[in-house]
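Complex shown without one protein chain; remaining protein chains in place.
Moving on, here comes chain A:
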Amino acid sequence: MDEARDKQIIQREIEAHRAMPGALLPILHAIQDALGWIPPQATPALAQALNRSRAEVHGVISFYHHFRTTPPGRHVVQVCRAESCQAMGGAALEAHAQAALGTAFGETTADGAITLEAVYCLGNCACSPAVRVDDDIVGRVSSARFDEIVATLRGEQVSA
């Protein structure tokens, strides 16, 4: 991890968005989009720039499930746990995903390839069960399809 580079990006995003009304969430999104997570050094920087206490900024970051305070793997895979997916075998997919990757929800595989997360509805309920892979949504995901997705993600990373 390159803290100096992170610092630059954090400052850049603060400057780009600080004039917006209610700027904190847009800045946090921009930081996470650029770095994949919200590093600890962002909290004091944001507190200072937005004239809010560190506790307040920390409170906001920790309130929202989307914001990550540990660096993710190279890809993020989210499995939907909500009712529609459960009606189509989602519980089995949840179990399979965790077993196949050898990680619990919220954790990253040992090779650093994939962070597995639970998500509550992707709006793809007409094609349940659904999974999000980085910014793509995948529908009607069977266990076999899940394994294919994972293999593709890992393959990409070898060739990259």
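The rule is short, and it goes like this: a residue touches a chain if its C-beta (ideal position, glycine included) is under 8 Å from a C-beta of that chain, and two chains touch if they have at least 3 such contacts; residues count from 1.
What we mean here is this: contacts and distances are computed from a predicted model.
Student: Determine which name in "siroheme decarboxylase", "NADH-quinone oxidoreductase subunit NuoF", "Acetolactate synthase" or "Osmoprotectant transport system ATP-binding protein" the UniProt entry assigns to the undisplayed chain of the complex.
Tutor: "NADH-quinone oxidoreductase subunit NuoF"
Student: Have a look at A:Ala47, A:Ala100 or A:Cys125 and name the one touching the chain we're not showing.
Tutor: A:Cys125
Student: Considering the complete complex, identify which of A:Ala87, A:Ala110 or A:Ala151 is in touch with the unshown chain.
Tutor: A:Ala87
Student: Give me the chain A residues in contact with the hidden chain, please.
Tutor: 21-26, 28-29, 50, 59-60, 63-67, 82-88, 119-128, 130, 132, 135-140
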